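To start, the structure under review is shown below, and the notes come after it.
Yeah, one chain of the complex is gone here, protein chain that is, but the others are all in their spots.
And then subunit A:
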Amino acid sequence: MNVTSARGYLDTASAEPLHPAARETLLAALDRGYADPRRLHRAGRDARLLLDNARAVVAECIGARADEIGFAASGTDAVHRGLLGLARARSGEGVVHSAVEHSAVLQAVGWQDSPAHQSVPVDAAGRVDLAAMADAARRPGVAVVALQAANQEVGTVQPVDALDLPDDVPLFVDAAASVGRLPLPTRWSALAASAHKWGGPGGVGVLAVRRSARWTTPFPGDDGLDQLSGSTWVPGALAAAAALQAVLAERDETAARQHAQVDRIRACAGALPDTEVVGDPVDRLPHLITFSCLYVSGDELVAGLDRRGFGVASGSACTASTLEPSHVLAAMGALTHGNVRVSLRADTTDDEVEGFCAALTAVVTDIRAGIGT
């Protein structure tokens, strides 16, 4: 496992540190996978071998066939190509999506305005209203439905396989938060993921498109999954596959440990006055917990925890590039200020979690002492 250099880094929902299996594979593949896999010379065939190996491994890991897998330039790129490609192959243009999809999905939806787009509300735990989504999918002009496997900010798992869709409406699943951590939904037409969220290298997105699905590349370029974003970074794809295989081999063990650690943080955060833990407490991602502290600003929390050696994310507006707070928290009716998202590494220790809990209590107490509430 990783050495202690990442100790205190608790933002793996943004990017997990490179898995040792990925590092090893990447270094070996850099010297072998440099050529263009479309070429017929020896170096090209060598790169092709590595790329096909990466596709086969990733396919097996996510429940697909090797020829259903393509590598994109990032998770966002995979989302855009997957969602817009399903829409482009249909006559309508409307996208029905949950209100808590990742911003990559919402940006793809907003790329082309349509009166047929519809955002489906979620409950206080962040779980989509399945009946409302099924109804919305049956309206005229709907091209595709987008529903994430689990929410990237609050960890709530979405009941994707329980969604009742008409046979002709394709389903796009953003599985970036779930891959390597939970069993995946099986009912999708296209599925996207991002390697650096499971310990693969950055700059590797995965797009899976079912052979039975109608999909047309939405951007300039050839149809087909083999060279999605121009030339594929073959060493990166292979390293991503190696990391995913390694992570999956340890998945249940890791998840059980992280569940217990998250429960410890949940108890600590819940014991702070005026603090609300958000997201489903049971049916959730194993490594992630989110809470909001009343009367405290998110940037002060992030800075205070950083000074004590802990790196966390926040959905509060003051920590974002815009003044708008997290659309996920807003859709759930949760407090948007004072928000912290903690996401554990596969090698986060119990001792580290105890240290975090102590730091959190101290930071919140200090900030509140300064404002007189």
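The rule is simple: a contact is a pair of C-beta atoms (placed from the backbone, for glycine too) under 8 Å apart; a residue touches a chain by one contact, two chains touch by 3 or more; residues count from 1.
The criterion applied here is as follows: contacts and distances are computed from a predicted model.
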item: Name under which UniProt lists the unshown chain, selected from "Sulfurtransferase TusA family protein", "Formate hydrogenlyase", "ABC transporter substrate-binding protein" or "FtsX-like permease family protein"; value: "Sulfurtransferase TusA family protein"
item: Candidate in contact with the missing chain, chosen from A:Val109, A:Ala193, A:Val302 or A:Ala317; value: A:Ala317
item: Given A:Ile69, A:Val296 or A:Ala346, the one touching the chain that is not displayed; value: A:Val296
item: Positions on subunit A where the hidden chain makes contact; value: 274, 276, 294-298, 316-318, 323-325, 329-330, 333-338, 371, 373
